[in-house]
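Just one protein chain is left out here, and the rest sit where they should.
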Amino acid sequence: MAKMTMVEALNLALRQEMEKDDSVVLLGQDIGLDGGVFRVTDHLVDQFGSDRVVDTPLAESAIVGMAVGMAIYGLKPVCEIQFSGFSYQNFHQLENHAARMRWRTRGRLTVPMVMRAPYGGGVRALEHHAESREVYWAHTPGLKMVIPSGPRNARALLVSAIRDPDPVIFYEAKALYRAFREEVPEEEESFPIGKANIARKGDDLTIISYGAMLRPTLEAAEELQTKEGIEAEVIDLLTISPLEDSTMVESVKKTGRAVVVHEAPRSFGPGAEIVTRLLEGAFYYLEAPIERVTGFDLIIPYFSREKSYIPSVQRIATAARRTLNN
Amino acid sequence: MTTSFRLPDLGEGVHEAEILALPVAVGQAVAEGELIMEIETDKAAVEIPSPYTGTVSEILVQVGDMAVVGDVLITFITDKTEDAVQPVTEVNQPTQRNRTDTGRKQKVIPAAPSTRRLARELGVELHEVTPSGSNGIVTKEDVKAHAEKKIVPEAPPEQDVTPRSTSTAPSIAPLTAPSSTGLPDFSKWGEIERLPFRSIRRATANQMISSWTHIPHVQCQDNVDITKLEAFRQKHKDEIKAAGGRLTMTLFAIKAVATALKSYPYFNSSLDLQTQEIIIKRFFNIGIAVDTEHGLMVPVIRDVDRKSIKELAVEVDSAIKRVRAGTHNREEMQGGTFTITNAGALGGSHFSAIINHPEVAILGLGQGRMQPAVITDERGRHEVVPRLIMPIILCFDHRVVDGADAIRFLRLVIDALEDPEELLITMI
Partner (left out) sequence: MVMGDMEMNTDLLVIGSGPGGYGAAFRAADLGLDVIMVDPFSRPGGNCLHKGCIPSKTFLHLAELILDAQNAKKMGISFSKPKLDVTAMRAWKNQVIDSIADGLVTLAKRRGILIVKGTARFESSKRVRLSGADISRIRFKHGIIATGSKPLELPGVAFSKESRIMDPASALSLPDIPKSLLVVGGGYVGLELGSVYATLGSQVTLVESDARLLAQVDADLVQPVQQRLSRLFADILFEVQVDSMHEHDTGVDVSLKQDSKIEQRCFDRVLIAIGRQPNSGNLGLENTGVTLNNQGFIMINNQQQTSDDHLFAIGDVAGGLMLAHKATREGRVAAEVIAGITSSFDARAIPAVVYTDPQISWCGLTEQQATAEDIPYTVQRFPWKYSGRAQTMGMTDGFTKLLTDRQDGRILGVGITGRNAEGLISEAALAIEMGALAEDLALTIHPHPTLSETEAEAAEIFQGSPTHTMPPKSST
């Protein structure tokens, strides 16, 4: 096992999958010679050549459109959209083609592609470089939406995404890219898509989160334990769609209280779906209304004002306490 | 520069105190002499004035904490220039370290590096360890042996029997459990609550252990017919109240005891085993056991032989009030030669008492109750009459005095209390 950042872990996943399977190809802006603006595809062009690591023009619709075409023809493309905020240009390709090809052709043509993109705030970047719109893809039937929370699960989930026979949207929290290092096994490892992980066990309340918000959630849980002896159970969704609700429902049946944390804006956000699933599965077990700690219904602000927008440890802990004071 | 304020040596071997109040806040400007803290040591609350003029930088303790002498409690930012002035060195020479110089200033205890590490981990000071080898090197085994020795409770040392220290409570060393038995886990039978064992409770416990382990206690019990005395008291109590005191049985007992002590000076003494002497005190300071919400406190009334009952009534009442309010000072808790404990006010009757070491005896009074009593007239005829009877008990140190003297002493006291006129004539 070696310690690596999420960037290095993703690079490991891509490299190993490309070594294993010739049909895996990469395409995106600046991913070849430059190694990707975040260095995720660093040195891959040296190892696999520019036929398999393709530097594309600045045209998101073309990038995804090409990926759809490659996938239909039997390749396993992993395309990169440089920032998730640029993906509106390729919305049509995903919604109307990638997501529907299997359905449209009654299963004769399938699209085993992956679209990777950095998402989310916390690095004081410019407009279009900090949004969190995972809900668009989660709401599109025919697409899978995966969001890892650390180096090890990022690597393991990317492997599964690449091997998945259907299109997977893979969002990587840019705030996590270099934030911390974790032991990641050199040997192949994959985690199944559609399975949530219990990141922390507890009996007093359930906090559901994912992506970059997992770490402040765990910190809030630590604080609750140290200061008030409250044991929070923290669930890391890992896959947004298909949303596996049995883990979270079982948990809330046990604890009776829930808090949902995401940086995406509040209204019609992923939290809304999660809350509804909890109501459907555990209504009679609830002791208090479910709290949502989210971004606000605004464009995420610039620079250091981001701190007031993105859920903080304090906001999460306060919401947790509210469920318990009820 | 930042300066630290540490808990000063509180004297009398006291080495820790409880933080009662912290009337300052971080960032507050403080002048020298201003009150910055209130602490409680065994039985007295002490106000601490600031030694510096400056701004409070950090407060490292909270109300309720136990601080040890030497602990840094508050740090200040003062205008004092930096204390750690380094000697000016030539550029070629290594500069003076700011750290404690382990090498040359104090005697270096020979010990291998691994032994020193073990000592650090076990919290053992090398200079306290007895080296077993002939060449003076402290070995790992020596360190381990010393660490184990520290766990066994040491017998409290014989108290230095100078008048000032007779009533001083010993330093509130934490009580240690006998090393063989541990307690069972009580929570397995039901709910428990754990409360800190410290401050006055602990000080009392230490004093009790000291008395009980050193002194062979013998108790003499009797009853006192206080019917007449009570009538006397009722007659004069308003007068005393107007003077600002309270006329109680205790006061009469004080006077009776003072008289008896003059006749039996051994009861007003202390035993010095170090010099093999009995120290007879020619002054008469009586401690009065008072029940307060903080615990048992014994303020001392000095020179009771020189004060009238009226004066004593005022003084005793005010001492009791002060002790209950916690506004007493350390000095008034010290210097006693004899102690009186009156359980009567609370309704207790018969009990045994523990001598207030290093005193030699203690007198206990119970509640006066109407009882059938037999009085015999001059012609030998017996009659059963209701009388107010108060139990009395004298508990004494059999190393210093014998039962015969104890009975005679007690008799004197009883006679005085049974007959107020007798008391008037004999008392001093």
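A and B label the chains in the order they appear, each numbered from 1.
As a convention for this text, a contact is a pair of C-beta atoms (placed from the backbone, for glycine too) under 8 Å apart; a residue touches a chain by one contact, two chains touch by 3 or more.
None of the values given here were measured: they were computed from a predicted structure.
A.B. asks: For the full complex, which residue in B:Ala31, B:Val108 or B:Leu424 touches the chain that was left out?
C.D. replies: Final answer for the missing-chain contact: B:Val108.
A.B. asks: Check the options A:His129, A:Arg277, A:Arg292 or A:Arg321 and report the residue that touches the missing chain.
C.D. replies: Result: among the candidates, A:His129 touches the missing chain.
A.B. asks: If I consider the whole complex, including the chain that's not displayed, which of A:Arg15, A:Arg39 or A:Arg322 touches that chain?
C.D. replies: Within the whole complex, the residue contacting the unshown chain is A:Arg39.
A.B. asks: Go through chain A and note every residue touching the omitted chain.
C.D. replies: 2-3, 5, 34, 37-39, 83, 123-126, 129, 174-175, 177-181, 183
A.B. asks: Touching the hidden chain in the full complex, which residues of chain B are there? Just list them.
C.D. replies: Residues 2, 82, 84-86, 89-100, 102-105, 108, 110-113, 116-117, 120-121, 135-138 of chain B touch the chain absent from view.
Heads up, the rule we're going with is that only the chains that are shown with their structure count from here on.
A.B. asks: Approximately how many whole Å separate the CA-defined centres of chain A and chain B?
C.D. replies: Between these chains, centre-to-centre, one finds 68 Å.
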